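Sharing a structure below in structure tokens format, with a few things to ask.
The complex appears here minus one protein chain, its other protein chains still in place.
Right after this comes chain A.
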Amino acid sequence: MRAFAGEAIHGTVTLSRLLDCFVARAPRNDSLVAKIIKYTKVFTYSFTMGKRLQHFWLKLLFFFSVIGPGIIAANADNDAGGISTYSVVGAHFGIKMLWVLFLITFSLAVTQEMGVRIGLVTRQGLGGVIRENFGVRWTTFAMFVMLIANLGTMTAEFAGIGSAFSIFGISKYIAVPLSAIAVWFILYRGSFKTTQKIFLVFSAFYLVYIINGFIIKPDFNEAALALIKPTLEFTAPFLLTMIALIGTTITPWGQFFIQSYVVDKGLNLKHYKIEKSEVFIGAFITNIVSFFIIISTAYTLYKAGIRITDAKDAAMALAPIAGEFAKFLFGFGLFVASMLGALILPVATAYAVCEAFGFEYGFDKKWKEARIFYGIILLAVVLPAILVLIPSLPLIKVMVLSQVVNGILLPIILIFVLKIINNKNIMGEHINKPIGNIIAWLTVVGIIAATVILVVSSFFYKF
């Protein structure tokens, strides 16, 4: 558009020339194929635009537009790492950890609400806010922490894809590279938003666990008691799994995601109340699902003394509802959940880093303009995919361990969030109330304490 001094004009392209190119590409009316295309177009057009149906589509569109950040983030929480961690929690420790799940439901609601509030007040992503208030060194540190956590979670997603396909008898050496290419292709060329919505719809798969949870007729009294009665074992496997449970429910990336979602949608402080309740509902729903996954595995696998070593074992928990079909149902669910995470994470990571450091970002940019943006996405897709391809890697363990990494790194991000939300210069009158601070700090202290005890106890425990 702009001509600079020293650039010679070779010619001009007029709009009507351009239009010629476009219309020339439209099918001519003389071939059979063209006719079919034309009539399909007319058909779909009248289908979508016909008055009554238009109404229907509008309604559907509206439905998707009100599914807000809270529910999306909460749903994406139950990704590959989530499903496998909850399954392992139930299969290896029964209902002993339900009290942790109960407590972190509040932590999840409170931390996500804080993210929403910071987003609404500062109108910036978490990366940007950290940069403007803590300077470059702390930003680099925070970004490094987030990158490690997210690369770990991406590894879990690809491990999820690998184990999902192993159920169908397809080798991970085929499934993982193909999925990595698909993820890259969808992100780079396709419509990320539409795809995300499709997978979101598929993730209704979790309903299966809820129904299953009733079919197996668990002792709900016992389970309810376990929700409020703390049981703690000072062994490395217990603490490790507990940290994974926390780390997969409250995630560093979830904290970044919810805040940039609010900013990106251009929401106002007047939306705060709606967003707050949505975040709370989201936290509640996601942990209801988690509750039923744990129950399902606890009352089937744990009772039978089956330990989860690969996806097929975890799938057995769904046998009461699906019988022979359980394997395939679980495989499908795991795949969908993994893909949803794999589509969100690379972009969320790249956005946060670029926002914090002021690099150019966005899919409307060319490779040359936004090298770092595309570079991070590519790294977040390729490196984890390669890691998963290491022969005889225990995929379930990888998924759980990645959540342990998330859990151990989480306090660092949460401390940044707490520092920001209690700063009057940033938040004005919207600083935290004492109750929010108490819950969030208890979460931070709880994870750190668990980590310290884990490190200490692992000296005395032989794996």
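Everything below uses one rule, namely that contacts are C-beta pairs under 8 Å (C-beta built on N, C-alpha and C of every residue); 3 or more make two chains touch, one makes a residue touch a chain; residues count from 1.
Rule of thumb we're sticking to: contacts and distances are computed from a predicted model.
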Leaving aside the chains you can see, what is the UniProt protein name of the one that's missing? Options: "Xanthine dehydrogenase family protein molybdopterin-binding subunit", "CBS domain-containing protein", "Urease accessory protein UreF" or "Two-component system response regulator".
"CBS domain-containing protein"
Of the residues listed, A:S107, A:Q124 or A:S179, which one is in contact with the missing chain?
A:Q124
Just one of A:G266, A:G305 or A:P434 touches the chain that is missing; which is it?
A:G266
By the contact criterion defined above, which parts of chain A meet the unshown chain? Give residue numbers in ascending order.
1-2, 15-16, 18-20, 22-24, 26, 49, 123-124, 128, 131-132, 135-137, 140, 263, 266, 268, 357-358, 360, 362, 364, 369
